[in-house]
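First the structure, in the form of structure tokens, and then the observations on it.
Every protein chain except one is present and positioned as in the full complex.
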Amino acid sequence: MITLVLILPVFLGLLSFFAKNRIVNRIALLGTALVNIGVAASCWFDYHWYWMPEGLQEYFRIDSIGLYFFSVMAIVFISVAFYSLSYFRQHDFSVKQESLYVLEILLFEIAMTGVIFSTHLALLWVFVEATTLSSALLIYFEKKKSSLEAAWKYVFICSIGIALAFVGIILLSIGSSSIDSLFFGDLYKYASEINPFWLKLSFAFIFVGLGTKVGIAPFHAWLPDAHSEAPSPVSALLSGTLLNTAFLGIFRVQEIFVYAHQESFTNFLFQVTGFLSLMVCSVFILKLKNYKRMLAYSSIENMGLLFIALSLGKTGIFIVLLQALAHSFSKASLFLTSGNILYLYRSKKIDEVNGLLKKDPRTGWLWIVSMLAIIGMPPFPVFLSKFLLINALWTHGLEWLAIPFFLFIIIIAYGMSKTVFKMTFGDNEEHNSRTKLNLYAYLPQIVLLIILLIIGIYIPQQVLELINDIVNSIN
Amino acid sequence: MEFFLFGIFIIFTGGIISIFTKEKFKGIVFLIFAIALQFFILPTVFKILIYGGQIESLLMFPEPIGFAYLRLDPLSAVFALIISAGALLFAIYSIEYMKMYSGKKSELSSYYFFSGLLISSMMFLILAQNAILFLIIWEVMSVSSFFLVSFENNKPEVQKAGIYYLAAMQIGAAFLITAFAFTSASSGSLDFNSFRNVLNSSNGFSTLMFVFFFLGFGTKAGFVPLHTWLPRAHPAAPTGVSALMSGVMIKTGLYGILRIILMLDSPGAGLSYGIVIISLLTAVYGIANAIAQQDLKKLLAYSSIENIGIIGLGIGIGMLGLSYNKPEIAILGFLGAILHIINHFIFKFLLFFGAGIVYSKIHTRNIEKLGGLVKILPYTSYILLIGFLAISGMPLLNGFVGEFAIYLGMIEGFSVSNLMLNITFIVSFAGLAFIGVMAVLCFTKVYGICFLGLPRSEYKTDISEESIWYKLPLMMLTILILVIGLLPALVLPIFYNVVQEFIRVDVANEFTNILHIYRMISFTTLGFLGVVAFFYLLRYFLLRNRTVTQFKTWDCGYQVQSSRFQYTGSSYVQPFLQLIAELVPQKIKLDKERVLFPKEGFFRSDNQDFSERYIIRPMIIYINRFFSMFAWIQSGRMQQYILYGLIFLVLILIWIFWV
Amino acid sequence: MNNILIILLGTTMLYVFAVSRIEAYVKTLAFQGVLLFLLVIIDIRQMSWLNIAFLAVETLLIKTIIIPFFLLRVIRKNEIIREVEPYITQFYSLLISVVIFIFGFVAAFWASESNTDIKPLYFGTSLVLIIASLFLIISRKKIITHILGYLMLENGIFLLSLSVANEMPMLVNVGVLLDFFVGVYLFAIFFNKIHEMYDGGHIDVLTELKD
Partner (left out) sequence: MKFLIILILIVSPLFFTGLINKVKAIWAGRKGASVFQPYYDVFKLLRKGEVISRTTSFVFKVSPAVNISAMFFALMLIPFPLVGSLISFPGDFVLFAYLIGISRFFMLIAALDTGSSFEGMGASREITFSTIVEPAFFLIIGSLALLTNQNSFSTIFEMLAFSSVYTILVKILFVVSLFIMILVEGCRVPVDDPDTHLELTMIHEVMVLDYSGPDLAFILYSSALKMVLISSIIANLLTPSSLDVGPALLIFVAILLAISVLIATIESLIARSRISHVPQFIFLMTALSLIAFGVITFFLHGNYK
């Protein structure tokens, strides 16, 4: 199965790259997406069942949390794939560009899949670096000055970060020389034998490195640029899946601490950075001029939430999973919708967009509803995770943290809603010429939001089982 | 119960269906569903209210919500009553009122959709017994009402008001989420019943939680100083919505408070005193600001704050009665609160509808521009006279009935020999009187200036008489006012079970005594009505064969040149506002040239909201200033960004080496 | 023998801070590659031959020959002959690099006491390389200098991995190398683009995106 999702896209990508044919491009893109969905779905029935060639057996495995993140990624990816059809329509690209786009996006997808499934720390590192490299060109896809700058900052800062992460890995292998293996399984099993000092030392580096990819403050600085300058579907992927996968990396490393009963160290680190990210977001959310940057900052905030939740033990993990899913879907939907807005108004400036509801009601309502979903309006799951977070804060005796938490959350919610309603409300005198968008510009977001609604009110039994399985799998 | 739930579903679908109907039938469709709603809701409600008891049903959600009870007890039933009645009136009224916006199809669809959502969510809210479910519905309610408020979102001020409202609701919700989360965390369950032992544990935590709940619900209800959204949102919204919000939705905040009180075995005296004081403050503050307003709907919004204060006073007295274990006080307090909830719903709907009619005909809400409407809109004017009398708590009408119960509660309280209690009750006794007379000032101003006298501005000539869709709800409300006002003894027994729910001991005897008092009152007031009629007839007969000359106002021979010479609203209230200048800060802008023969001057005075000016705005400014201190971090310099990471890394390393 | 090589490797960093011509940087990079190659060759521990061959290829072919020449081509193409423009003057940066040296070796010896199976000299030098190259990146203005700094950082990390007794699986090594290679390639591409769009590979031109 994994080979399918790891190898097939490469062939499809190369095929479309060399075939230079629009039909092939679409087949490759949608084919990959559907295959991912299929694999994910088949794994839902029994995720211990998979097939790998002998050599790679030990390097790739589907465990429960991997499956969870993979399914989230698959859903986001298929919606992005479908949206891309509309994206191609919006800017009439040449066949060559389309093929390039498909190739890059497929490589990007593979890299992320690799991160999710790899069972070896260094291998995970390799794939994380690969995600950086494969997505860098995507960010620069529209060949604008600003996007070039964004791409440069992204690729360079992330590379430095990743390099540091590798230093961390080496330090860990020093610390765990008695184990002489960097497979997560072994690391968990013999966690107690690892020299705690070296463990912490290495984690400091790994956290800085992968944290740079996750885009958590204070390593967030590249994120607003990259996410705002990339083409909208790519932004959706970056924000909806890449951050999650990088987070998964930190999650897996952090589990070592749980097994070694050193988690107090990481918890403190997570709380500090988490609240820092909330603060960074609330500093800028009110003074932004560019709505895609607003979304990027909200991603930083949500990553902060993930880390705060991760620092709260078992209950925290439930929140993490819920929040990761909610953020991926709603943020993907937001970014895709922002693509529509960009197309309709030809501008990323907030001041130049108003009367969206009059210009294109569907886009307008999608924009509003997705925003409500991300700022945690019920019945969307972000609300649940926030409630549970406060709940967990109480049970961990950190109730005073609720004060800064809500201070930031309210400011962020206020800032986002203010911006969004400023854009959607009002009349627009200047452009009343309604420009048609095709179905694919709406369908993916609608589907994502419907899934979110279902999750928010009534989490399906299988999902709940999987989540509980994950929670219990941590000792 | 299923019946009831189906009713909720009905009104929701009504909203959805009216999206797909043709523009001119949307209102009718919604009305039909609203009527259907009555048939589903009212039988159950009245059954609960009259025979007591409760019906409940269990919903099973997966984690994290878990099992959720839906329970309809007398308290919920009271609110269900006003919600469904409000829905009906709202639906009738909207048909005519929304004709102003004909042509805006998509807006109208969203209007009816969100109305349906709002009504159904309120209806569902009063059933929910599970923390998360409650919060979910609560937020849905806030959001849908937000969309209703920002209906005319092409106007910038409406947009502002909407966002302000949303933000206020978020702050309130934050308190609620915290309170519910902490309470459920320490009780280990999300079910309301499990909160009892947490809230009754006699430590600081339970008090803190109560305060949080009060802050959260109080923001919705509009207790000072959390009220600032009300006077912004109400004028912005379409009138039907303002009525629905002010008459019904802000009551859900009170519902929450009452629900929490129900969980307490006996509320602490400290909390009760706190609530009494805050409510008194709210009422005085609200009416004082209402007096100063020139915008009709803003004035009504402030008067809602006042009435919330009065209701809160009733609740506080009830709590004091419970905490001092004096059921005869508690019963009166809670009875007064419940009665006033109902009454305020009635006359506030009436008044908002009236204001809306005026707006739809004259197209201004500015009191200073109105006048002499009684000649143009006689029907509305006469009905509104009743409304204004009622809201000023005049005898004969329902406003008095509620307030009298609260007065009686205090009077009963005098018999308790407790210094603190006596002082509180005397102060609130005089305070309520003060509020009453201020209400008289406020509403004589409104009625005298807007409806009597001569027009203060040019009206457009062809103002048609009110349509049936306007007359019908006004008539229904008037009948309610008169019935409750004249025959309270018939209406009161309905609310016995509600009060009984709060006072756990049996208070049948006290209740019968109260009924007796009310009989006396209705007897007196009816007699009074008779005497009024007698004197009016006497006058009639005296004048029958005398000459009655119609002439211009004599005014001591002082001949008025134009209607602009009339007394204005602001000049009418100016002497009083001078007395309370501290409470209602006036911003006066006056420029007139100080020469011997001044040509032309300019004078403008508008009053500001005290708590907004001295509490809310400074807070916002400081928070902004704090955050602006960090604006430099995103400077665009890549090396700086890398440096952040390295510095943080170094910090972590140092920390590791230290620990 | 290899200690001398390592010291040499360390001193290259000092040289980097001393000189100010970009070509010199590239040459230094190539020299570092050579040194690393020699290090790999000289201390043949009980590694699998495959691994040794791989490392040899990596150091000699890629680190020493391909990348430097590639970079030289890029530099010549964009005719960058001007001096590097440091935020911090040569003298102070030299001073700081010395400090880094001292710190690196102190840390190394301290670490070797706490944990026996690391070679202090390797460890210290690699630390020096890493920190110094980071300092290079932060203190210089030219984008090409940043790229070179990144490459030196990679060298440092390579040395660090040499200093560790246990080795990575082949798959990982291949992956790392691939990433490294592609990364450098990407850098070059972007560097060219930047030179086309903005005249001059000056980092200060890249400050349009900010809040």
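Lettered A, B and C in written order, each chain numbered from 1.
The rule we apply is simple: contacts are C-beta pairs under 8 Å (C-beta built on N, C-alpha and C of every residue); 3 or more make two chains touch, one makes a residue touch a chain.
Since the model is a prediction, treat every value here as computed from it, not as a measurement.
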Report task. Could you run through the displayed chains and say which ones the absent chain touches? Result -> B
Report task. Sort through B:1, B:452 or B:583 and give me the one touching the missing partner chain. Result -> B:452
Requested in this report: Consider the whole complex, including the chain that is not shown, and state which of B:9, B:101 or B:434 touches that chain.
Outcome: B:434
Query - Candidate in contact with the missing chain, chosen from B:6, B:25 or B:528 - result: B:528
Report summary line: Only one of B:21, B:207, B:444 or B:640 touches the unshown chain, namely B:444
Query raised in the report: Of the residues B:24, B:105, B:375 or B:504, which one touches the chain left out of the display?
Result: B:375
Query raised in the report: What residue numbers in subunit B mark contact with the hidden partner chain?
Result: 371-372, 374-375, 381-382, 385, 389, 392-396, 400, 404, 407-408, 410-412, 414-415, 417, 419, 422-423, 425-426, 429-434, 436-438, 440-441, 444, 447-449, 452-454, 516-517, 520-521, 523-524, 527-528, 531-532, 534-536, 538-539, 542-543, 546-556, 558, 560, 563, 565-567, 571-576, 579
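The criterion applied here is as follows: only the chains that are shown with their structure count from here on.
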Query raised in the report: Among the chains, which has its CA centre at the largest distance from subunit C's?
Result: B
Requested in this report: Indicate the whole-number Å distance between the mean C-alpha point of subunit A and the mean C-alpha point of subunit C.
Outcome: 31
Query - Geometric centre distance via CA averages, subunit B-subunit A, whole Å - result: 44
Requested in this report: Find the geometric centre of each of subunit B and subunit C from their Cα atoms only, then give the gap between the two centres in Å, rounded to an integer.
Outcome: 70
Report task. Could you check subunit B for residues that touch two or more other chains and list them? Result -> 631, 634, 638, 642
Query - Set of subunit C residues in contact with two or more other chains - result: 134, 137, 206, 208-209, 211
Report summary line: subunit B residues touching subunit A in their complex are 61-64, 106, 132, 135-137, 139-140, 143, 150, 153-154, 156, 159, 162-163, 166-167, 170-171, 174, 177-178, 180-182, 184-186, 623-624, 627-628, 630-631, 633-634, 638, 640-642, 644-645, 647-649, 652-653, 656
Requested in this report: Could you please specify the touching residues of subunit A with respect to subunit B in the complex?
Outcome: 152-153, 156-157, 160-161, 164, 197, 200-201, 204-205, 207-208, 212, 218-219, 221-222, 224, 269, 279-280, 282-284, 286-287, 318, 355, 357, 361, 372, 377-379, 383-384, 386-388, 390-395, 399, 402, 406-407, 409-411, 413-414, 417-418, 421-422, 425-427, 457-461, 464
Report summary line: The answer for subunit C against subunit A in the complex is residues 114-115, 117-118, 130, 134, 137, 143, 146, 150, 153-154, 157, 160-161, 164-166, 168-169, 171-172, 175-176, 178-179, 182-183, 186-187, 190, 193-194, 197-198, 206, 208-209, 211
